[in-house]
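Only one protein chain is missing; all other protein chains are in place.
Chain naming follows the written order as A and B, and within any one chain the residues start at number 1.
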Amino acid sequence: MSDYDADVIIIGSGTIGSHVALQCAQAGKSVIILEAGTKLPRWKAVQNFHEDAAKRNWNAPYPRLPWAPHSYMEGYIEATGDADFDYVTSYLRVAGGTTRHWAAACWRLLPNDFKLKSTYGVGRDWPISYDDLEPWYVKAERSVGVSGTAQDDQSGQNRGAYPPRSQDYPMPPEAMPYSVQRMTSKLTDMGYSIAHEPCGRASRPYDGRPACIGNNNCEPACPIGAMYSGDMTLEKAVAAGADLRTESVAFKLETGEGGAITAVHFRKPDGSDHQLTARRFVVASHGLESPKLLLMSDVANSSDQVGRNLMDHTGLTFSFLADEPLWTGRGSVQHGCIVNRRDEPSRAQHSAIRYSFRNLVPNLDIAPDLIEQGLRGEALDDAIRDRAGRYMQISTMSETLAIPTNRVQPNPDWTDSIGLPGLKVTYRLDRYVRAMLPQAQRDFANFAQAFGAEVLTAPNQWRNQFHIMGTCIMGDDPADSVVDKDCRTHDHDNLFVVTTGVMPTSATVNPTLTGIALAIRAGDTLVKEL
Amino acid sequence: MKHMRPILVLLAALCAGPLSAQQADPALVAAGKAVAVAGDCAACHTNPEGKGDFAGGYGVDSPLGTIYGANITPSPQGIGDWSFDQFDTAMRKGRAPDLHFLYPAMPYTAYAGMAESDMKALYSYLQLGVDPSDNVPPHTDLGFPFSFRAIMAGWNLLFLNGDVVAGANAEAGSAARGEYLVKTLAHCSTCHTPRNALMGEESDSFLGGGAVGEWIAPNITAGPDGIGDWSRDDIARFLATGRNAHGVAGGEMGTAVERSFSKMPRSDLDAIAAYLVSVPAVAGNGPVRGARDPASIPDIEPPLSGLNDYIDTTDMSGARLYQAACATCHGWDGMGSVDGAHPALVGNTAVALDDPGNLVMTILNGAQLTLDPDASLMPAFGDQFTDAEVAKLASYVRTGFGAKALAPVTQAQVWNIRNGVVQTGWLLANAKALTIAGLGLGALILIAGLAVLIRRRRRIR
């Protein structure tokens, strides 16, 4: 018998942890997955959505566990920052992780996103290049089931089909909604480049999943499983032999001789403590929870960079009524975006920007005001129809830089039901981000003019996009980074950290696909070593 | 094309093989391919995970053991050495050249009625249009008494009718051509005609409905218990795509549509439809009609005094389970989508059959036919629901959208269906003892029963 409880213990059952688990389990390695939350079948999340009052609260349909609080539990995250910005983020602690309620955008970074410092003189460079990661992007796209077109310039810089790809997407894009046709028709004329948003939604039957039928409920729960979510990979990992242990909150990694991690300690909802040993440990617990565990354990932090360099795509949202019916809400919640500003020379001065068209059924956004205004009966119904038809919302994904003072730490002043700390976040928007405001206002002014907009929400309020990066930053130099190019901690040979938190640059795109590509790559490394 | 190469090679080396020049005619080989499609040979003789088309090795679970499809490629390990007469005997009489008897999983009772021209074409195709494979499928060993294949001789005497069915060359799309296809190549009656006490097809209940493992093969005669309300176009569309307004093909029918019917010429599907609407109505084995008991909207939203539990599901009613998992596509009222993308459950055959097998199997495994890339599929719910939840859900669907009179589904029934426990009955369960006691007749009945029992696939993990 082995001296260890498992070859590898993975902390976190989200899509990233599940991908590492699947790789290892398929290779015949013994795998234990620790998950703080519970299992919840997809249909139960749908029922919870149906029966909760807060339909626009993406966390509401998921378990509210006092021993594994999620980001919307009162007091769990205490944030300090700028006066004009509230740090809010949304993530779940549930089997399958936060992709249970994502919108499934599956972007690759651009080659320049890996070398921001050397190209534009700001931020950091990755220790690996786009070309290094490309084969794993292919694997990630196949595993997730991404719909997209290889024949597009995702950089918006007239580069032809870009970024370069060795394989096409596994599925073609879904049809373009009428609203995006109208945006394309008018904004292309003005000089804007509209791209399909690659997404983890089946555009045709794929891997036992039906094609998307436009339930418009990606967030908080795709009711038919057309959209990929982490529990799908988790189920495959379990079927391949991985041992999933839910309601098990890891709180300490124990270090032994030579700096190796020897055990993980975890607590059950009843307060009892347990421990497990393994040859390798993988922390895959989300960009805020992973550094929390490392800091609580005082491991992997000789650089003092754990929890620092917190990034998001903090940006702006513009909602308006167009002078013609567009009818957002037909299709999924996102289809297209504007990519001109993703990789321009101005990245040396301010954030790169991507403008994303939201495609929500807007009735919930417009009806309360109309009722309050005193409209009743047919007048109310007519106004709802008129405004729902003309509603449009455009958000920016704005690049942020890795700044050590933007950080997350355990917060001992707040504890959950099993005595574990909350989170303390310090996050300020620097000049680099704020200096994108004039550019964004000019672009928004053009969009507004094209559609004769009547403003509902002007784009002058910062908000997060809930994309956590930087907190376990990757680099070649152990003095200023936490993990190396393989997601192995500089300080502990047998400890890997796999989360979007390792990303040294944020770029302008949802980081999950990059995280999954890194996870599959780390899984390959683990399989070779074990 | 993949299959042209061996044709050319063999045309050049004609004299070496058992084939005449006439049999090597490429047009005949092509015609034979169509016959192989219509006969759905690949369903059992091609292993999707295996060693090539028709190379055998596809294992089908039966209560008695696994039966493996034979290699029927033109190799010494297949049927490469068979003469036409030997092939013809196997196809029509269930006897291979070494005189061993085939298990009636091979529907030779239907193929016995094939026209000689089709038989010759099929032979030419299998000898010339298929890549030879030396795959040796695993040996099928069902244990005593079923390993004693000679018992089939007696059964064949009783139930094998060697008459050729007319209509093979009737006008395209005609009912006569349809009758030929239904009775021979498509072997519809193998599943859709009930069996008598000796497991022979009941000739006076032709196409009146049968059973295949957990699945019910419904009554497809042209009466109220059958598909009397299906138009010819409905039938042809079902065969071509596996779906129409009345239902979706699941289980073996799904496989048959996928591999066979969907690849047949439209004129043959029209012919089958033309014939089926003329089949005399047989009573029984059809969907139960009658008053329904659907839930109202207040019934499917949480009870007035109830606080939704975000994790626990034990108290959820069937109506609320339906609302959570099914209503998105099938509508809260069971009426399907407005554009026909997803089938209505009201009026759906599988929902209203007395036996819940088809409904439960569909919930567990989904409806995964993807013949039309733009069509939707139904995902499997086997991993998402407990047996108790499936039972509640299926019971609600039956009474809410089928008929009030349908019996509830029990948790035990779901467990049996999920785990492939077929109601095999006393005779089969006691076959060995009976045979030892000299009741040979019992054994031959039972082995014939394999024709219907073995065609059961497990798709549930």
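Following the convention adopted for this analysis, a contact is a pair of C-beta atoms (placed from the backbone, for glycine too) under 8 Å apart; a residue touches a chain by one contact, two chains touch by 3 or more.
Following the convention adopted for this analysis, contacts and distances are computed from a predicted model.
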Exercise. Which of the following names does UniProt give to the chain that is not shown: "Putative ABC transport system ATP-binding protein", "ABC transporter permease", "Cell division protein FtsX" or "Fructose dehydrogenase small subunit"?
Worked result: "Fructose dehydrogenase small subunit"
Exercise. Among the options A:S13, A:N112, A:S155 or A:S203, which residue touches the chain absent from this view?
Worked result: A:S203
Problem set entry | Hidden-chain contact residue, picked from the options A:W107, A:W126, A:Y192 or A:F357 | A:Y192
Seminar exercise, completed: Of A:H19, A:H50, A:R342 or A:R488, the residue touching the omitted chain is A:H50
Exercise. What is the set of chain B residues that contact the non-displayed chain in the whole complex?
Worked result: 296-298, 300-302, 304-305, 307-308, 310-312, 327-328, 331-332, 337-342, 374-376
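Note that only the chains that are shown with their structure count from here on.
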Problem set entry | Whole-Å gap between the CA centroids of chain A and chain B | 45
Seminar exercise, completed: Residue positions on chain A within touch of chain B in the complex are 38, 40-44, 46-48, 50-52, 61-64, 204-205, 208-211, 213, 215, 223-225, 235, 239
Exercise. Residues of chain B touching chain A in their complex?
Worked result: 301-302, 308, 310-311, 313, 316, 320-321, 323-325, 328-329, 337, 341-342, 366, 368, 370, 373-381, 383-385, 461
